[in-house]
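Chains shown are a subset, placed as in the full complex.
Note that the chains take the letters A, B, C and D in the order they are written out, and that residue 1 is the start of every chain.
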Amino acid sequence: MSGERPKPIDPLRVPRFAGPLTFARLPYREDLVGVDVAVLGVPFDGGTTFRPGPRFGPRKVRELSTLLRTYNPALGVSPFELITVVDGGDLPVVPTHIEDTFERVEAALRPILGLGVVPLCIGGDHSVTLPILRAVAARHGPVALVHIDAHTDLWDEYYGRKYSHGTTFRRAIEEGLVRPEASVQVGMHGPVFDAEDYELPRKFGLLMVPLAEIETYGIDEAVRTIRRRVHGPAYLSFDIDVVDPAFAPGTGTPEAGGLTPREALRLVRGLAGLPFVGFDLVEVSPPYDQGDITALLAANIAYEFICLAAMAKQSSQTEA
Amino acid sequence: MSGERPKPIDPLRVPRFAGPLTFARLPYREDLVGVDVAVLGVPFDGGTTFRPGPRFGPRKVRELSTLLRTYNPALGVSPFELITVVDGGDLPVVPTHIEDTFERVEAALRPILGLGVVPLCIGGDHSVTLPILRAVAARHGPVALVHIDAHTDLWDEYYGRKYSHGTTFRRAIEEGLVRPEASVQVGMHGPVFDAEDYELPRKFGLLMVPLAEIETYGIDEAVRTIRRRVHGPAYLSFDIDVVDPAFAPGTGTPEAGGLTPREALRLVRGLAGLPFVGFDLVEVSPPYDQGDITALLAANIAYEFICLAAMAKQSSQTEA
Amino acid sequence: MSGERPKPIDPLRVPRFAGPLTFARLPYREDLVGVDVAVLGVPFDGGTTFRPGPRFGPRKVRELSTLLRTYNPALGVSPFELITVVDGGDLPVVPTHIEDTFERVEAALRPILGLGVVPLCIGGDHSVTLPILRAVAARHGPVALVHIDAHTDLWDEYYGRKYSHGTTFRRAIEEGLVRPEASVQVGMHGPVFDAEDYELPRKFGLLMVPLAEIETYGIDEAVRTIRRRVHGPAYLSFDIDVVDPAFAPGTGTPEAGGLTPREALRLVRGLAGLPFVGFDLVEVSPPYDQGDITALLAANIAYEFICLAAMAKQSSQTEA
Amino acid sequence: MSGERPKPIDPLRVPRFAGPLTFARLPYREDLVGVDVAVLGVPFDGGTTFRPGPRFGPRKVRELSTLLRTYNPALGVSPFELITVVDGGDLPVVPTHIEDTFERVEAALRPILGLGVVPLCIGGDHSVTLPILRAVAARHGPVALVHIDAHTDLWDEYYGRKYSHGTTFRRAIEEGLVRPEASVQVGMHGPVFDAEDYELPRKFGLLMVPLAEIETYGIDEAVRTIRRRVHGPAYLSFDIDVVDPAFAPGTGTPEAGGLTPREALRLVRGLAGLPFVGFDLVEVSPPYDQGDITALLAANIAYEFICLAAMAKQSSQTEA
């Protein structure tokens, strides 16, 4: 049956610069029945507090995803053989209004989740994770969160407003969308507002693995920490600004001294087997990118997410 | 007394790349008592529907304004000798919320207008003109509008929302901030949604001088048309996208085939003597600029606004 | 019936940075039965002799075409109401082989022309016009050529090879694809290899209107010259390098001192009513573009082509 | 004999991106005996007061000059058939010291002028014109100056120093290198420091044709004015910033509202027949260029200079 699964267009036959522009050159499909993973754009950046631009993230990540190939030697998996993956297009947004956007994103995601699809959302800024989590929690209950980011995004408000890309996870916890005791924040670095900011994750019941710890103990130890803690339906949110600005200049709040791509990829691959029910990759800001290297890295990370989903399905079938 | 007016820092003594960054290297001042024209940033772009970025407009226009010099040979005027001009800093905004921003901008502008200051606002996207007009009309009553732009910005709504950079002037007319019978829209070009779009200005009582007419009859005829129509307290709103994308690539909704800088400058200079009580220059989007040429042109246009204000004061004094 | 024609996705409801990436946000369709105009990419640049890059032209022109709107006030026409226009995707190419590409392009175009579709091809470099003309002539016989370009592309060979972007029209004439006596070359400027180069068009029976003549007599006179000469099935080939490098930096063989966009648009609009059976827009090279202004202009010119096709159909129906 | 003159490498045989990098792909030659025109780089920018970068001008202008071809249809001349033109390499400079540079440039130029060579110097910033004029005047006596520029460069000093790119022509006049009564400054525009600045040319005996006059009366009238005034050995100094920043962004002191390339080329071509004994093209600043369009335009203008030199020789031979 796997022979009938949708496949990327073969670049040995149709060049990568030709053909429709979809994620990994997979088919675009509106009907998601029978789909395992749907790649979905969430082109909204009305929650950014410094540089805007991630509204162009989904389109640009799709463009660079044309470079992806089908077999992942690092994980030893051909994901498109194992699961059905399609490009589900973009979720509806209102560029000028964050609350309206949240409503539309959640409303559009709920039926997709209802079909058993695992959403892989390409942002957009980090504010979009909130409506995604609302829809995910509506289906799966509160989730274990793996949050990879330079920042904790646990601030309370900006300019008197509760919604922004810096307040997402405080809102998510307040709304009961996340199980803090099963959740981890990974990769935080750079100056913060206050010594108490570094206490915030603990205050909210989260575990934080700052980049300084990774620098000392290595990626593999971080992976072990995450795996020890995460259980039950899990959600992976990856903010590209965890990566150093040299590798990911195209983002809104860059922090000097971040992860390298090899570390980032190793970190994600280390999560193989965890029971993720959703993914997002956010804060890719094409107007600030240089040579599209941020979008290329983001496409690769999203591809690893698909591999994680494929391996999760594989292992669950093996177990059964 | 003119000898005591604030002057730009002399680039023959302090290089343009040194010193504080203010508009035209004028002093930054929070107390605006006795000021004739205050340059004010409105760094908000939450109303954009395509490319964001104008939130960085005020900073970048200030940066390029360091190239300005003090005597305008085209109009034969040394504006900083005639009037008191300062950089009044940025008006308060809420990057993630358009209504909050509107409230803050209007609230901050009202006392400034109360001092008799002429505000020269650097956007920001074109949505910011609405709260500015609210404050201006509160002080001066409904104004004659000279609106120079590739687009009429008379649409009713985007994605179900009434506020955006494309709906500004419909809202302004609905709210009675503008006297349509004394107002003109100039420079419209490029495809529109519907044949009726070109009827909209007339439907709202405005006169439109599309770019096609300028192409046929020339700038000077457009100037005469404007001067025939405008009377009473007037407001000049200049959207940089009226200029061709080659000269002004740094904008959010570029339209091929626009004005040249020489045409734009001639158009603005032609308005010398009209009784403007406020100005804005909007939609400069630095992330999309190339070699800062959009910001440089914008700085020059804003400088011409200052000259208009200087000449208006000069002629009103001569008359008195 | 016009109500059922495919329409661009409305940017007042779905933002321009969302949704599938097709020309003017029209539907992508592989079945072209009943279609009047199909926009087709020809992503090949193996014929370039200086800067490569036009293989990315179709994708980038589509991207910028999202800014187009549906009513053209300059011509007073709503093209998508009058004719059925779709995005037909990309024609097959072989990036590493020009002869193979020519075969595939021609073979793919012949059945499309057989359906009565007018192809509007987005290049690619100017070599792709040759297989297009082969397919067009196979359907319509030799055509009247309107060739707008900085160069005549009448050279005999480069480095001992007959096919390249500089030899297209000599080959086309040798192969009898063009009726020279009904054809015009417009816009040539810049230094050439030899005084005889300026005699080449006449030697091949073509009429040349160099840019120097346009500078002296104006666009409207050039339009009259074209209209006097062109009759019978006609083909319009537009090389973006006819436009000055400031407006169209994204091209492979730029020539200083070219047309302005307003001149270029006026020139194309002046051809309304001529019986075009095919169009191409070539030599947009995104890697060399600045701020996407070349691609934006190209999208606008292609949109004017669609309007020409709509008006041609309209007038032929009126006559009937 | 003309068959033996050095020729550009033929791009129909060796691609423009291959082969040694010299101006117009002419031979590089250190021995300038028998040479009519030598293209010489003066890679110095220690006289700039705002943006540096012109030290890279010669190299970049050479790079874009590979696009030039051999016959100039606008003037009807094949310059490399008529005169012997070579690339003479770069004159010696001291990047960190303006006086040392002046000494070296003059010292290197004197023997070249002694051979009867017409130097065509590619800057560098406009300060380099002073040592060039010193060498030229040492050979030919004071010259008639045609100075095309956005600025008069007649200031007295910057930061207490007499040498810079803004003081060149005051120094040249003070040193008696120029015959003011036979000289013209053309193209000045943009704000200046003082109303008196516009009186400076007259004060120094020069005639100024500001851009505003060209806008009103046209290029051809400016040409006539120049031709009426210039007589005797003449020198042409062209500052690329006279061209609008859209066409020439790569320069250090851009002024909005400048010439178009077509105007600039027409202006230069209009000088055919004047007895120029030297040329310079200055202020091309590659780090600020966009898509190399400034360098391409500069290469074309320098090519026109060569054509002027060829026509001057031709007419002097005809006369003889």
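What we mean here is this: a contact is a pair of C-beta atoms (placed from the backbone, for glycine too) under 8 Å apart; a residue touches a chain by one contact, two chains touch by 3 or more.
It should be emphasised that the depicted structure is a prediction, and the values quoted were computed from it without experimental measurement.
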| item | value |
| --- | --- |
| Entire complex copy count, 4 subunits given | 6 |
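The working rule: only the chains that are shown with their structure count from here on.
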| item | value |
| --- | --- |
| Equivalent interface to B-D, taken from B-C, A-B or A-C so that over half of the residue contact pairs match | B-C |
| Greatest separation from chain A - chain, by CA centre | D |
| Interface sides of chain C and chain D: same vs different residues, half threshold | different |
| Between chain A and chain C, centroid-to-centroid distance (C-alpha), Å | 41 |
| Between chain D and chain A, distance of the C-alpha-averaged centres to the nearest whole Å | 56 |
| Multi-partner residues of chain B (each touching 2 or more other chains) | 49, 158-159, 244, 246, 288, 290 |
| Chain pairs in mutual contact under the definition given at the outset | A-B, A-C, B-C, B-D, C-D |
| Chain B - residues contacting chain C, complex | 49-50, 155, 157-159, 189-195, 197-198, 210, 212, 215, 244-246, 249-250, 253-257, 288-290 |
| In the complex with chain B, residue positions of chain A that touch it | 45-49, 51-53, 55-56, 93-98, 100, 127, 158-161, 163-164, 287-288 |
| For the chain C and chain B complex, residues of the former touching the latter | 10-13, 15-17, 67-74, 76, 78, 244, 246-247, 260-262, 265-266, 290-291, 293, 296-297, 300, 303 |
